[in-house]
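Okay, here's the structure, questions in a sec.
Omission of a single protein chain aside, the complex is shown with its protein chains in their original locations.
So that you can tell them apart, the chains are marked A and B in the order they are listed, and the count of residues begins at 1 in each.
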Amino acid sequence: MAGNVGIIFEWLIFLGLGFASVLASVLLVTRKNPIHSALFLVMTFLCVAGLYILLYSQFIAIIQVLVYAGAIVMLIVFVVMLLDLENELRSTLKIVYSKVIGSLLALLFLLAILYSAVAKSPTGKMGSDTPERVTSNVKAVGEVLFTQYLFPFEILSVLLVAAIIGAVILSKKRT
Amino acid sequence: MLDYIWLIPAFPAIGFLLNGFLGKRYPKSVVGWVACSALGLSFLTSILVFFELLGMAPAERHFEKVIFDWVVSGSFQTVIGYQIDPLSILMALVVSGVSFFIHIYSVGYMHDDPGYPRYFTYLNLFVFMMLNLVLANNFLLMFVGWEGVGLCSYLLIGFWFEKDSAANAGKKAFVVNRVGDFGFLLGMFLLFTSLGKHGIWTLHFSEVFANAHLLDPTTVTAITLLFFVGACGKSAQIPLYVWLPDAMEGPTPVSSLIHAATMVTAGVYMIARCNVLYSMAPVSMMIVAIVGVATALYTASIGICQNDIKKVLAYSTISQLGYMFLGVGVGAFSAGIFHLMTHAFFKGLLFLGAGSVMHALSGELDMRKMGGLRKKTPVTFWTFFFATMAIAGIPGLSGFFSKDEILWQAFSSPHGYWLLWAVAALAAGMTAFYMFRALFMTFWGECRAEEHVKHHIHESPKIMTFPLMILAVLSVIGGYIGVPHVLGGANHIHEFLAPVLGGGAEPAKAHAAVALLSQAWASGGEGGASSATLEYVLMAVSVAIAFIGIGMAYLFYVKNPALPKSAAEKLNGLYRLVFNKYYVDEIYQLLFINSLKNLGTGLWRGFDEFIIDGTVNGIAYLFGWLSNAMRRMQTGLVQNYAFSMVIGGVILAGYYVVRAIFY
Partner (left out) sequence: MWVVPTIPPALYLMLSGVLFTIGVIGALTRRNAIVVFMCIELMLNAVNLTFITLSHFLRSMDGVIFAFFVMAVAAAEAAVGLAIFVLIYRSRETINVDEINLLKW
């Protein structure tokens, strides 16, 4: 019984965070006010970060909070406030068939995913990082990132520089 | 000299090139000189070659000269080569000689025509092609000449192409000739493949005839019948004769040369050349003889009622060609060639004489408006008279000997039949009648021409009358090389042609199959006193028929000029039928031409325009329509693009799921 406590706790956390993230995302998609949507996005991010911790990926969880919930959502909120957007008017919504059919197809896609998740267990070559070996996630990530994946890492930095320059140039006022 | 036989066709070819390219640059007289001297040199060369040939033994008289290789394809080889043997040199002499005199005549006749250089260019080209035809040593080169003379005939008939009737006549000649040529081609193909089945791939005359015995009779009959179709087209026999009367639209020397002396005789020459094949197919020979004699009678009947002097001569030509085909059809090949030669002389002369009459009467063609020219144009009259006597078969002149030889062979040859003789004799009588009718209407009695024409009646210039006189001399004495044995002659021409055509003492080495022919000849034709009596009797009968014809013509047109009109009124229906040439042209128009035209129009509108253009345009239109429909996909709305991505994703995922479920 005592040995089950951990696992039961894990289940509880998982179910809680799972439902919360789904609820938040549904609300995100349905709110009229974009600020509300942004806030629900934050909630989704935080729930997912929790799920990452459950999966023993602490590094990614922290990065998620820092980058996604911290920087990206902040950017979005700033832009929304800068553009002074008004609420999306429901009354002018007309039934656009492509959107309806698209939604139905997305649900079909969901069914496909659900089926494949249930029918097959994750196949693929088992790696070597057993939980016993990976004591610290950050250390493990660093080990791999700066040795095996160094080149993509450097390319990524170039990408970020390009993004920065692009953002700056794009939002310069034309004089 | 024999090495230079290629000069015989080469001279007219050079004349053609010079006049064709440079004819407009130098004065008219030079054009005439170039053309006539080309022919003159060609004629001279033929004479020299002829005498050299005479110096050789009869069995040796065969010589071939290859100019260059034409088709070399596997085991099949064709060359541009000429062969000299008695038949070809005789034809070459006739062609080049008569052409030479007609060229001289044309210098005078066409003097005022603006197309003077063009005329002589075409005429030289024609002689070149004709010489190729007669001198060729293989079927293919002969066919080149065959087609070439058809082309030149078209060019020369439609010489005054601004006139609709002339252009149409040229077209008609070419198209009808084409029908015949198609038969000829099929015959050649069949011959080639039939011999090929025995492993012999050749179209060379000597090789074909040496191996002809390998073929079975049915094939040979088919081949010879197909060749005969070609001959019908070229030599204007039933049913392909319709172009020749219309061909009178061309200048008169053209009618004389092409449609009397040379081109139309190509069919007879071809059959004589292929005598080995024809002797193996008695059915074909019978058909040839029947068609020939039927044509002779039929066109003679039309000639009786015609009023245009050139048309009378045209129908007379077709009729005489029928005689030649009768001759070769009953196996008397040399008789047919003999008649070809004499016919060239007197028919050529008759046409030139008609041209002279037209020249005197400022272009008048209708005999009803002629008359009384006897005193005013004496040279024309006397030459015309001698030619008419020759064609009627008056004893002593050339036509008598050749025609009589054919009539005798029609009766007595192994392939002959008495009915053929009877019909031919009847046609001979009709020939005499209508030719003398033409003579009397043109030269006798009161001049019925209009006043302004009457004042201008004059004899033709010396340059035109000189050829008339030469041809008249030939018409008279030309027959003496063929005097038959029964009349004491040695029948030189028969002996001369025997190595090629059979019937001689020894066949030429190159014509082994001819040995069989000579045996047939020996038993059938000559020898025996009883047959000699029969020959005399038949000769007398034909002469009598000729005089009856002349007498009737005299009665109708000199003694009692009102008689023709009353006879025509009494037999009105028959007269109209014959006068309108039995409505054959109209029948052809109805049966063939209209349906072909409709077929052509139908194919044009229905198939070409509708289907082919429709398909091509339709495909273009389809692409346009398709892209028009597809471009509505570019709405510019991002969410539509996202939608299509979702569709793609669903399909992809669905494929894997389905695969996982069912396999």
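What we mean here is this: a residue touches a chain if its C-beta (ideal position, glycine included) is under 8 Å from a C-beta of that chain, and two chains touch if they have at least 3 such contacts.
All figures in this text were calculated on a predicted structure; none of them were measured in a lab.
**Student:** Could you please point out the chain A residues that touch the chain left off the display?
**Tutor:** Against the missing chain, chain A presents residues 1, 3-4, 7-8, 10-11, 14, 18, 21-22, 25-26, 28-29, 34, 37-38, 41, 44-45, 48, 51-52, 54-57, 59-60, 63-64, 67-68, 71-72, 75-76, 79-80, 82-83, 85, 88, 93, 98-99, 102-103, 106-107, 109-110, 113-114, 117-118, 121-122, 124-131, 137, 140-141, 143-145, 149, 152, 156, 159-160, 162-164, 166-167, 170-171.
**Student:** Need a quick check: the contact residues on chain B for the chain that isn't drawn.
**Tutor:** 631-632, 634-639, 642-643, 646
The definition used in the following text is that only the chains that are shown with their structure count from here on.
**Student:** As a quick test, compute the distance in whole Å between the mean CA positions of chain A and chain B.
**Tutor:** Chain A and chain B have C-alpha centres separated by 99 Å.
**Student:** Note which residues of chain A are touching chain B in the complex, please.
**Tutor:** So the residues of chain A in touch with chain B come to 98-99, 101-102, 105-106, 108-109, 112-113, 115-116, 119-120.
**Student:** With touch defined as at the start, can you tell me which chain B residues reach chain A in the complex?
**Tutor:** Listed in rising order, the residues of chain B that touch chain A are 639-640, 642-643, 646-647, 649-650, 653-654, 656-657, 660-661.
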